[in-house]
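For this depiction, one protein chain was excluded, whereas all remaining protein chains were kept in their positions.
This part shows chain A:
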Amino acid sequence: MQTKRTIFHNRWLPYLLLAPQLAITVIFFLWPAAQAVRQSFLREDAFGLKTEFVGLGNYLRLFSDPSYLNAFQVTAVFAVSVAALSMGLALLLAVAVDRVLRANQSYTTLLVWPYAVAPAVAGVLWWFLFNPTIGILPYALEQLGYDWNHNLDGTDAMILVVIAASWKQISYNFLFFVAGLQAIPQSLREAAAIDGAGPVERFFTVVFPLLSPTTFFLLVINVTYTMFETFAVIDAATEGGPSQATNILVYKVYRDGFVSLNLGSSAAQSVILMFIVIALTFVQFRWIERRVQY
């Protein structure tokens, strides 16, 4: 690891230079986080007129609440499905582009486009395509004998949000996989080819193992993405329904806090989420960041 050392002769200059960033961190991150922690120990009416300290009451309630445990389960299914689908497809596309001799630049550009679409727009788009009344896909599925209805069927709804969330993420994963593939020395593949390994064998014995740092990195990024950045997709496509089948943790924080005005419980949920983020970040820096070679 290379390090750069700058010696400041003025004692205050480094602090002055850091001040804007520190101020932003304190005002927009630390202060609200502290507020959330404080709020999570209180029970309060919506207007804040009556406040009562309840200790860990909000947390204890959560872990005996079936709908919160359901949200955990839903989040796990959602995160794993989106990561598997978006990374699987992205890898497939990256390998395909890597093998194309001509015009792979244009394929790359085209494949990156969905990443520019705002999550809310992606949600609406897929909601529209899958709408049981006016959508084209349920109509096609009906011809195949499948009665699609994400308004009532929890599995259908989950498939819908997984597709909508993955579709966007494929582009991002794709870029990293392409870069990862290009970093693999051609000589290794050629050596394997001379030893008589076919394209499929070469991929699994040479290319994929060499891609593993990229894969691990993307896995963490994708899990973080599905847990925290898919709010708009859920809100636009299913609003957490039907019957909480797509109510992921982040969406539940919003619903309970901003729609239901149950601030204590919502704050306790954000604090739990905060610990999950800390854990994920820790995993990323401790184990993955070291092994990724850019």
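Following the convention adopted for this analysis, a residue touches a chain if its C-beta (ideal position, glycine included) is under 8 Å from a C-beta of that chain, and two chains touch if they have at least 3 such contacts; residues count from 1.
Please note the rule applied: contacts and distances are computed from a predicted model.
Here one chain is missing from view; checked against "5,10-methylenetetrahydrofolate reductase", "sn-glycerol-3-phosphate-binding periplasmic protein UgpB", "DNA-directed RNA polymerase sigma-70 factor" or "Transglutaminase superfamily protein", UniProt names that protein "sn-glycerol-3-phosphate-binding periplasmic protein UgpB". Remark: the omitted chain is touched by one listed residue; of A:Leu60, A:Ala118, A:Ile136 or A:Leu152 this is A:Leu152. Within the whole complex, the absent chain has one touching residue among A:Ala191, A:Leu261 or A:Met274, and that is A:Leu261. Of A:Gln73, A:Ser212 or A:Ser243, it is A:Ser243 that touches the chain left out of the display.
The missing chain lies against chain A, touching residues 43-50, 52, 131-134, 151-154, 239, 241-244, 255, 258-262.
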